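As you look at this complex, bear in mind that one protein chain is not there, while each of the others sits in place.
After this line comes chain A, so read on.
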Amino acid sequence: MAKRIDVKDVNIYYGKFRAVDDVTLHVPPKQVTAFIGPSGCGKSTMLRTLNRMHEVVPGARVEGQVLLDGENIYASSVDPVQVRRTVGMVFQSPNPFPTMSIRDNVVAGLKLAGTRNKKQLDEIAEQALRGANLWNEVKDRLSKPGGGLSGGQQQRLCIARAIAVQPDVLLMDEPCSALDPISTLAIEDLISELKKDYTIVIVTHNMQQAARVSDETGFFNVPGVGEPGRLVEFNDTEKIFSNPDEQATEDYISGRFG
């Protein structure tokens, strides 16, 4: 189950442009790690390299190593499809499949991987929806389209979809940025529960959110336009928000820039 991630000397490129420069960090298992920083600092790009989603963009590539429990996911023998099955992802805006019902959305990953057993799928759907705190709200309309739910419910549906395939790691790319405070609270509670079983990495623009939900925090910054983003500091969340090692971190957190 939950695995640790070690990022070693990673440089990330879009074509010739280097977006992230020489990052090394360690994500502990069964904890929440947050990436914070100003827009364009490369934190989302960093997150997307953790499940080889970065290379979906034409011309994008990664140098260095990302080790999942010691195994390099960028080794030439590794199939990116297998990596993504192990490292799930929740996106910024909720993106349920418009052609599928709520239930089919949740089990989409398994169904598309070839699981046919209807009873088993129903059980997994219920489990995942309970895990995402959505079961009570949708149990009477599982066959209705997923697009009919509210924004917050859709995002929890996407989380249910991500955990239904039982990944080892869950990546979240600003999962609450399109949601109101109540839905945000629901998702944050959910994150705290999910970390019992999953290694979670979350990108957020909201520093209070990072302070509330995460155990470890990485602060990314970009020196100037057109320059690559850097990991400025990676530390315990408590330390980052009370007594950071770097002046830049303190400036950002206290609102002096960014």
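Here is the rule we go by: a contact is a pair of C-beta atoms (placed from the backbone, for glycine too) under 8 Å apart; a residue touches a chain by one contact, two chains touch by 3 or more; residues count from 1.
As a convention for this text, contacts and distances are computed from a predicted model.
Enquirer: Can you tell which of "Symporter", "Anti-sigma-W factor RsiW", "Inner membrane protein YgaZ" or "Phosphate transport system permease protein PstA" UniProt lists for the chain that's not drawn?
Expert: Matching "Symporter", "Anti-sigma-W factor RsiW", "Inner membrane protein YgaZ" or "Phosphate transport system permease protein PstA" to the record, the invisible chain is "Phosphate transport system permease protein PstA".
Enquirer: Which listed residue (A:Ala2, A:Ile36, A:Val66 or A:Cys158) would be found touching the missing chain in the intact complex?
Expert: Missing-chain contact among the listed residues: A:Cys158.
Enquirer: State which residues belonging to chain A touch the missing partner chain.
Expert: Answer for chain A: residues 51, 53, 56, 58, 81-82, 84-86, 88-89, 91, 93, 95, 97-101, 108-109, 112-113, 144-145, 147-148, 158, 161-162, 165 touch the chain left out.
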